[in-house]
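Complex shown without one protein chain; remaining protein chains in place.
Our next item is chain A:
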Amino acid sequence: MKDLDNTYDDRIFSLLDGTLSPEQAKRLMTEIELSASLKAQYEEAKLIHSMLAGPALSDPPSNFTHVVMNKVNGSASLAQPSIWKGIFLLCGVLLTMAIAIVLVSQGVFNETTTLDLDHLNVPQGILPEISINGKLIMNVILALNLIIGFIVLDRTILKPLFTKRRVSA
């Protein structure tokens, strides 16, 4: 019996929400007209529906916007750096890369250093021989710098530039 009530409850609320098809709504209305208990259930659902659909929005205090704007102004401004700052940052990244490339091309990092672990009191053959290739490390750093340069170009120059253009359009 409870399941039957629930099924009808669902259908009645769907009817009140306007989500039943015209045929389904008509059929249900006929059923409601024919059954006193269903009619009572329908009246109850209608009452709840009308109560909930009453004055729904509440008004915040009149100074609400003012308080929010004070809080916003008091905090740090949006993380959107100026285009000029971005250009300076990009120039810095490019300059660092240029210096590194000149140094690499002059063979400053061509030497391969081997870590001397002989002074450690460990039997020979246990520790591997570690060699450090300066040129390889510099190339990795240069590649990372290049990625950083692209990110700086995108986030601090291109993105704000296109946003400004879109707003002015």
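Rule of thumb we're sticking to: a contact is a pair of C-beta atoms (placed from the backbone, for glycine too) under 8 Å apart; a residue touches a chain by one contact, two chains touch by 3 or more; residues count from 1.
Criterion: contacts and distances are computed from a predicted model.
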Hidden subunit of the complex - UniProt protein name among "RNA polymerase subunit sigma", "ABC-2 type transport system ATP-binding protein", "PRC-barrel domain containing protein" or "MlaD family protein": "RNA polymerase subunit sigma"
Residue among A:Thr30, A:Thr65, A:Asn110 or A:Asn133 touching the omitted chain: A:Thr65
Chain not shown, touching residues in chain A: 6, 9-10, 13, 44-45, 48-49, 51-54, 56-61, 64-65, 67-69, 71-73, 75, 77-80, 160, 163-164, 166-167, 169
